[in-house]
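The complex appears here minus one protein chain, its other protein chains still in place.
The block that comes next holds chain A.
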Amino acid sequence: MPLSILVPLVTVGILGIALLLHLLGLSRPVALSDESAARDAWLSEFPDDAPLRVLLSRNRMAALVETPKGRGVVWPMGADTTARYLTGARITRRAEGLRISLPDYTAPRIDLVLDEAETGVWAAPEEQDA
């Protein structure tokens, strides 16, 4: 197929599918239903390190996890979740909450939407890790 046809076809195809998915409401990130869901999401990534304590954000869009190996965070990846330890994390406050910068090429930045009171609770122990 000539590139003069292929390139527009691929471009329109990607943009069209993206628009359609968004209009169908498929861009909404998943929410963690409760602490148990957050715990399961953590164990899905780190099955050998069960959480000792889970702190779910009020909007249920993230969870702070304390484990025998250290602290970590669970957050949505689209309709799913992932998790990382906070080892080497740099925590900065933003108007909407916190930004966690990790020395991890596969998860360089996590933006958490937290209210002011929550931000203080989440940031306090984490800033000690930074």
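The definition used in the following text is that a contact is a pair of C-beta atoms (placed from the backbone, for glycine too) under 8 Å apart; a residue touches a chain by one contact, two chains touch by 3 or more; residues count from 1.
Following the convention adopted for this analysis, contacts and distances are computed from a predicted model.
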Options "Xanthine dehydrogenase family protein subunit M", "Cytochrome-c oxidase", "ABC transporter permease" or "Fatty acid hydroxylase superfamily protein": UniProt name of the undisplayed chain: "Fatty acid hydroxylase superfamily protein"
Among A:39, A:71 or A:84, residue touching the chain not depicted: A:84
On chain A, residues whose C-beta touches the chain left out of the figure: 1, 3, 6, 9-10, 13-14, 16-18, 20-22, 24, 26-27, 44-45, 47-48, 75, 77-80, 82, 84, 102, 104-108, 110
